[in-house]
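One protein chain is absent from this view; the other protein chains keep their places.
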Amino acid sequence: MTAASNVHGTALVGATADILDRVRAHAPRVHCITNVAAQVLTANMLLAVGAVPSLTISPDEVASFVASADALLINLGTFDANRREAVEIALDEADEDRTPWVLDPVLCDRSEARVAFARVLAAREPEVVRANQAEIAALTDRDPTPAVCDRFALDNMTVLAVTGATDLVTDGAKRLMIASGHPLMARATAVGCAGTALIAACLAVEDDPFLATAAGLLALGVAGEVAATGARGPGTLVPRLIDAVYLLDRHTLGVHAKLDGPLDVVS
Amino acid sequence: MTAASNVHGTALVGATADILDRVRAHAPRVHCITNVAAQVLTANMLLAVGAVPSLTISPDEVASFVASADALLINLGTFDANRREAVEIALDEADEDRTPWVLDPVLCDRSEARVAFARVLAAREPEVVRANQAEIAALTDRDPTPAVCDRFALDNMTVLAVTGATDLVTDGAKRLMIASGHPLMARATAVGCAGTALIAACLAVEDDPFLATAAGLLALGVAGEVAATGARGPGTLVPRLIDAVYLLDRHTLGVHAKLDGPLDVVS
Partner (left out) sequence: MTAASNVHGTALVGATADILDRVRAHAPRVHCITNVAAQVLTANMLLAVGAVPSLTISPDEVASFVASADALLINLGTFDANRREAVEIALDEADEDRTPWVLDPVLCDRSEARVAFARVLAAREPEVVRANQAEIAALTDRDPTPAVCDRFALDNMTVLAVTGATDLVTDGAKRLMIASGHPLMARATAVGCAGTALIAACLAVEDDPFLATAAGLLALGVAGEVAATGARGPGTLVPRLIDAVYLLDRHTLGVHAKLDGPLDVVS
């Protein structure tokens, strides 16, 4: 896999740049029910990319915030009674308004209660699910091979992104691999959560959830590579990552994109 | 409006430097009931300017923290039942002790429940209300012209700061405009909230709420300009902003102050 190694890759770079332009032009509102370690970085990533974040979990007003939002993010990293109630209200409102939403089942591999709730939410057909290897293994109760991931996407009518050193994006019919990024990103809290927020911002302006997911993850991976140049550790990486998202352009995406696919799933 | 363009401006620069000196000398305690995106930055801004922050919302102890505080900040950005209960307890204690307080009705334009609560709080005569254009429009249910802002200040016996590219400060009798600042500040979460915290720190050592408000906003705007020099985006802006508040001195304030007024309101 080399930089923008194929014709598909080149097209994806252009599509990502185009989606980011639309985010900046339209400043979509993204409502986020997210965890306590991710709230600030999520808000800052959304502001950096050109979106408008909100974070309330108050049952009195979460429906009102979702009603005026262009996309919704549900992150289970803090799994308390207040957030669970807020999630139910938010999803009912999103269903009614056909607002696209993305599920991030953070650490569902560490708690039975959490994985059970994550499965219920996944069955409500989020446009996108973003998980790491351990989380998708817990969700599917299987070794998360690409075929298992495809099946999960088909069963839940969703796009699944499994992130790691190389990200896999699948809708069950086609798969994309994204290898952009840097190991330091895993050493700062909530960087993955912030990536899911970028997917949500892309979903707010792009009807194709596969493309929105690819764009969000490519943006994060490329920004991470840019930020890691000159960062001495994870502390200085984070502010540089936010800057890199803010400054992201077509040229930079092209230089750092490491893509394979999308290729049709052979079943 | 040029840098310290008039004699009033020059006087305000000196008064602001003097107030900041008093904050550093006395290390006043500022209790903050604030939102989840603002808590860390608010604490860090207060520490940087020389104040001592506390953040508890626990009903068992919020009265005790307010009783030993020199100023109180009420920010509605997270509007949950716990915080509403804490606000009631905190304001009763502040009333009893005559502790000055500032209200920041964050995003009250996005929720009916929130604007209703904000109006009740504004009627309790905070020393200062800090809002943006959309929030003051929601609070007054009108197009927020300067005359509408003056009227709001008079009706609620408060100083009103309406912040944006240019900030307006009014007590209903006189108006000040502050144009110091940088567009990047709007691209990082909770920078406005942190500005309200600086106003609270100034209120803790300065009896004139108009002057305390002007000092807090001028400090934030000037620090923002300093921080933006060399920042590549909103990520690196924030740590530099905290440094700039920490290092703020009379000379820097004078170089970056862009003020008009205070001028008497002509009614």
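Going by the order they are written in, the chains are A and B; count residues from 1 in each one.
Keep this in mind: a residue touches a chain if its C-beta (ideal position, glycine included) is under 8 Å from a C-beta of that chain, and two chains touch if they have at least 3 such contacts.
Please read these numbers as outputs of a predicted model, since none were measured by experiment.
**Student:** Looking beyond the chains shown, say which of A:181, A:224, A:239 or A:261 touches the absent one.
**Tutor:** The one listed residue touching the chain not shown is A:239.
**Student:** Which is it among A:87, A:107 or A:259 that touches the chain not included here?
**Tutor:** Considering the complete complex, A:107 is the one touching the chain left out.
**Student:** Give me the chain A residues in contact with the hidden chain, please.
**Tutor:** 35-37, 40-41, 78-81, 107, 110-114, 186-190, 231-236, 238-239
**Student:** Even though one chain is hidden, which residues of chain B still touch it in the full complex?
**Tutor:** Counting over the whole complex, chain B touches the hidden chain at residues 36, 39-40, 43-44, 47-48, 53-58, 60-61, 64-65, 68, 82, 238-247.
Just so it is clear, only the chains that are shown with their structure count from here on.
**Student:** Just the number, please: Cα centre separation of chain A and chain B in whole Å.
**Tutor:** That pair's centroid distance is 34 Å.
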